[in-house]
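This is the structure I have questions about; it appears just below.
Note that one protein chain is taken out, while the other chains of the complex remain in position.
Labels run A, B and C following the written order; every chain starts at residue 1.
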Amino acid sequence: MQNDDVNHDTVEHGMQPEDTPELRALYQSFQDNHMNPLWTQTGDLMPMHPKPQAVPHVWKWSTLLPLAEASGRLVPVGRGGERRAIGLANPGLGGNTYISPTLWAAIQYLGPRETAPEHRHSQNAFRFVVEGEGVWTVVNGDPVRMSRGDLLLTPGWCFHGHHNDRDAPMAWLDGLDIPFSQQMDVGFFEFGSDSVTDYATPNFSRGERLWCHPGLRPVSQLNDTVASPIGAYRWEFTDRALTEQLLLEDEGQPATVDPGHAAIRYTNPTTGGDVMPTIRCQFHRLRAGTQTPDRREVGSSVFQVFEGAGAVVLNGERHRLDKGDLFVVPSWVSWSLEAEEQFDLFRFSDAPIMERLGFMRTQVGDT
Amino acid sequence: MQNDDVNHDTVEHGMQPEDTPELRALYQSFQDNHMNPLWTQTGDLMPMHPKPQAVPHVWKWSTLLPLAEASGRLVPVGRGGERRAIGLANPGLGGNTYISPTLWAAIQYLGPRETAPEHRHSQNAFRFVVEGEGVWTVVNGDPVRMSRGDLLLTPGWCFHGHHNDRDAPMAWLDGLDIPFSQQMDVGFFEFGSDSVTDYATPNFSRGERLWCHPGLRPVSQLNDTVASPIGAYRWEFTDRALTEQLLLEDEGQPATVDPGHAAIRYTNPTTGGDVMPTIRCQFHRLRAGTQTPDRREVGSSVFQVFEGAGAVVLNGERHRLDKGDLFVVPSWVSWSLEAEEQFDLFRFSDAPIMERLGFMRTQVGDT
Amino acid sequence: MQNDDVNHDTVEHGMQPEDTPELRALYQSFQDNHMNPLWTQTGDLMPMHPKPQAVPHVWKWSTLLPLAEASGRLVPVGRGGERRAIGLANPGLGGNTYISPTLWAAIQYLGPRETAPEHRHSQNAFRFVVEGEGVWTVVNGDPVRMSRGDLLLTPGWCFHGHHNDRDAPMAWLDGLDIPFSQQMDVGFFEFGSDSVTDYATPNFSRGERLWCHPGLRPVSQLNDTVASPIGAYRWEFTDRALTEQLLLEDEGQPATVDPGHAAIRYTNPTTGGDVMPTIRCQFHRLRAGTQTPDRREVGSSVFQVFEGAGAVVLNGERHRLDKGDLFVVPSWVSWSLEAEEQFDLFRFSDAPIMERLGFMRTQVGDT
Partner (left out) sequence: MQNDDVNHDTVEHGMQPEDTPELRALYQSFQDNHMNPLWTQTGDLMPMHPKPQAVPHVWKWSTLLPLAEASGRLVPVGRGGERRAIGLANPGLGGNTYISPTLWAAIQYLGPRETAPEHRHSQNAFRFVVEGEGVWTVVNGDPVRMSRGDLLLTPGWCFHGHHNDRDAPMAWLDGLDIPFSQQMDVGFFEFGSDSVTDYATPNFSRGERLWCHPGLRPVSQLNDTVASPIGAYRWEFTDRALTEQLLLEDEGQPATVDPGHAAIRYTNPTTGGDVMPTIRCQFHRLRAGTQTPDRREVGSSVFQVFEGAGAVVLNGERHRLDKGDLFVVPSWVSWSLEAEEQFDLFRFSDAPIMERLGFMRTQVGDT
C-alpha cells in the first residue's frame, strides 16, 4: 500500500487547469469568499494511508526526572496553573503540547506536603506511577493512594486534587485526551476546593472497596457507567495477571497475545469495555528474548517502560529503552518491541476513539 | 391491584352465550378441530397479576442432607442417570421436578473417590457449596476446585464431569434452567468421557488464573462471551465484598441495597451482565436485626441459607430458617427477610429471562 | 444426532439401583419431602435434541372460517370474555389453547358494528389480516385501520379495543405470547374503556404518520422502545419489498434468502430488531416451483398462507396448503415449503426468546 503514494502524487497533477487570468481571478474570488478548491490539495487531504505530522519519538526518563525535580524547586503549585505538570511535545506537532493528535502525556511533580487544588473538566485523565509513593489523589471526594505500578483514573467531569502526605517528592505520568478535546472543542472546566476535600490516607479507596472483587458487582450499583467506577488498578493485580498468563503459556494454554508476550487491558467492570470513552490503558510483559511482530494500527499509542530493558523499533529505527523511558507511536507507524530481560511496559492509546467511530485498522507483519 | 381480581372474575361471565344445542354443536366442532374459545377462559389465561401454580415452599437442610447421604449408600453414580442429584419439586407443580416454572434446584451427592462422568447440554448450570470440599468439577477440560461458599459455573454446552478426590463424601446445590428448557423445547445433550478428562486437583482453575483479577482483561480474550468465562467465584472474594459494603455503610457511604442489607451480583466480566443468559446469581448479607421491606418481583427466585439464622416471610407467612435451608419465591409472591444474627444467603433467579424479554416488574413495600 | 437417542435410552438405565426395601423407603421419603431423584428421569429432562410434546399440525381455513362465523351468530362479544377469539390448540399439548409452548394463535371474529372493549396486558399481541376490512383497532388511543395483508401490533401493556365500522363481519388472525406468559407467570391485566376511546376511521394511524417513512426518525422520538412504535405494517409495502427482492434476484443481485425465496422481517425502527421482545414476524414469498431446503430451528413457528397454493413438508410428511391455512412447526421439527404457484405466507415465531437467551440453533439440509 505504501508504494501507491508515488502514483498518487503523480496523478494528483492530472486535473490542474491552465494558468490564465480568469483562473487567477477565480482563485482570488475563492479566497475572498472563504472557499478552497479541492483539486489543488487532494493528496494532502486524503493520503493513501495515514501520514501523521506527529513523529515517533523517545523521551528518556533520565532526562525527564531531573527537569521535573528542578521544576519542583523553581515553580510553586496552586490555583491557576493548577498542576506542576510538564507535557511531552511531539516534535512534529509544531510546538503544541500534544504527544499525538489526541493524547497528552506529562510528568507531574508534587513536592513534600504539597497540595494540587481540586478542579474538574470534560477531559478524561489517568495517572500511572513508575516509581515512588506517598501521594493521594482525591477523586469526587474519595482519597486514592498512588503507589508504584498503580493506574489511577480521573474520568471526565470528576472533581480531583492531589496531596503529598510525605516528606519526599513524587513524580508520575499523567495521561489525558487534551489534544482531542482542544481540537474538537468539547471541553468544560470548573474550579473546586483550593485544598483537597479529604486529607485521609487510606490504603484503599472507597471505589476499590466497592468494586475490586473479581466478577462481583454491588447490587446497589447496577447502572452502567461511561467510565470505570474503579479509581485504582493496583500493581499487585496487574503483576499477578501477567505472571499467570506466562505460566499458562508454559502449560500450553492459550493466554498470551503472541508467544512470550502477556498483556492485560484495564476495563470498566460495568461493561467489560475500556476504562474511559477516549483512552485505552494496557500493560504488556515480554519474556527476555521476545521480539513482537511488526504492527501498525490506526490511532496513536504512548508506552512507558515500567521495568526491565529492551528496545522498540519504530518505522524501522531501533531505540534502546530503560526504566521510565516513554515513546509515542503515531498512527500507522510500525512498531515492534524487543526484550533484553523481562520487559514490562505500561501503554495508553486513543483506540476507543478509533473503534467507536469505525476507523480502526490493524496490520501485523509485512503484509 | 390485587383486589381487581374479584371484579375480573365477575366480569368474566358477562360474555357467556346461552346454552343451546347449536352452541353445544359449535363447541363440539371446536374440539374436533383442535380449537378452544377464548371467552370461556380469559381469567385463567390472563390474570390481573401473575398467579403462579408454583407455591412458596421451604426445604430444611436437616431433612435434605440425610436423604442425600442415604442415596449415596443406595444408588450408584454413572453413565445414564449421570448424576446422583435429588431435585426439589415445587408442591404446586404437579410432581414435576421443577422448583419453579423456570428453575431446577437439586442436592448432588458424590461419595469418596467417585466420578460423575462428562456430558454437556444446552441447559445452563451452576453449583453452590454450602459446606464441604474435596470435589473438582472439570469444565471443558479445566479442573475447578469446589469449596465452601464457592459458586461454580457450567454454562450451556460446556462439557463437565465431577470427581471426589477425598475419602469423605460431599454434597452441594445444583441450579439449572431445566424446567424452562424442557417446556420451551430448547435442549440438546451430548455424552462425553466416562471419566473426567483431567484428574488434576489445582487450587485455582485456568479460567480463574486468566480472569480473576479485578477490572483486568486478557488482551488475548477480547471477544465477549454469552456466559461468564470465570468458572469459580470464590467465597473469599464474596465475603470480602459484603464485608466492605457494610463497613462503607458504617462510614455513611452508599454501598448497600437497603440499610443493613449488603448484596453482590455475580457477573460476566466481558459484559458486566449476568453470569449466564437465563440465571442470575447473587449473595445477600443482612446485619443482625435487619428486616428487608416486602418485595414482589416478576419471575422466581431460590435462596439457600449459607450462614446464620433468621426467617423469611412469604406472602405473609413466616418461616424460620437455619443453615442450608432452601426456599423458593414464585412470581409476584411477596418476600421479606429477617436476620436474627448476621445472615448470609445465596440466591439464584430467572431474572435475566424476565429482563431480556421485557416482563420484569418490581414492587417494594405496600404500594 | 437423531440416532444417539437409542444410545441415550439404553445408557439411561445404567445407573438404576437395586430395588430394595431401603430404596423404596428412600423414594417414599423423597416424595414426602417434595424431592425427585434425577437418575430416574434424565432422558426425559434432558433429551439429545428438543423433543416437543407439541406436534406439527395444519388447520384448514375452510374449516376455521365457518366456525368463526357460527360463533359470530351464537356468542356475544363484550366485557369479561373480552374477545370473540377461537384459539388453535396444538393436539400434543393436552387440551391447552397453546399452538406451541410459547405461542397463541386464534381466529378473532367481529360482527357488523360490534365493539370489542378496551383492555391491556403484559402479553404481546399482533393481528394479521388474511382477508376482509372494515375494522379499526384502537391502540393507546390511536385508531388503526385493519385491511387485507396488514400486520397490526399491540405490544405488551398498550390499551387496545376493536370496532367494526361496516355492515359486514370480519375475521383475522391474532398472535400472542400467552402460553409463554402463562407458564412463566409474567402476566398483568387491566380493564380499560368498555367502548373504544376513539371511533374515528382514518386511513392511517398516527403511529404510521410519524414513523412510516423509510429510514427517517422523528427528532422528537429519539428514545429507543422495547417494541416497535409502528402500529401497522401495510400490505402495500410488504408486497413491494418482496417484489423487488425477486426482481433483484432476476438481475443477479443478492436479495433473497434462498433461490426463488424472498422474505422480509418486520422490525422495530428504533433498533432494527424484532417488532416485539418475544415475537418475530416475517413474510415469505416463493416463486412457483420453488422448494426450500429442509430446515430445523430451535423454537416454534406458525405460518398462515396468504395467497397461492403449495405444500409444507413437516418431519417428512407433506401437507397441501390453500389460502388461509395455518400450520405450526414445533421446535426442531424439519420443514420445507413447496410452491405450486406464487406462494405467499405470513409467519410468526418465538425466535427472539431463543436468540436473547442464547438457545437458538439452526440446521439446514441433511447435516
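Keep in mind that, in the parts below, a residue touches a chain if its C-beta (ideal position, glycine included) is under 8 Å from a C-beta of that chain, and two chains touch if they have at least 3 such contacts.
Every value quoted in this text rests on a predicted model; they were computed, and no experiment measured them.
Considering the intact complex, the chain excluded from display touches A, C.
Of the listed positions C:20, C:62, C:201 or C:253, the one in contact with the omitted chain in the full complex is C:253. Contacts to the hidden chain, counted on chain A, fall at residues 1, 4, 7-8, 11-17, 20, 22-23, 26, 29-30, 33-42, 45-52, 54, 57, 59, 63-64, 67, 70-71, 74-91, 95-97, 101-102, 106, 121-123, 156, 178, 180-191, 226-227, 277-278, 298-300, 330-332, 350, 352-354, 356-359, 361. Interface with the hidden chain, as seen from chain C, comprises residues 206, 209-220, 222, 224, 228, 230, 233, 237-238, 240-241, 244-245, 247-248, 251, 253-257, 263-272, 275, 282.
In this text, only the chains that are shown with their structure count from here on.
Interchain contacts link the chains end to end along an open line, per the touch definition above. A turn of 180° superposes the CA atoms of chain A on those of chain C, with the angle given to the nearest 5.
Averaged C-alpha coordinates put the centre of chain A at 43 Å from the centre of chain B. Taking the mean of the C-alpha atoms as each chain's centre, chain A and chain C sit 52 Å apart. The geometric centre of chain B is 29 Å away from that of chain C, both derived from CA atoms. Chain contacts: chain B has no residue touching two or more partner chains.
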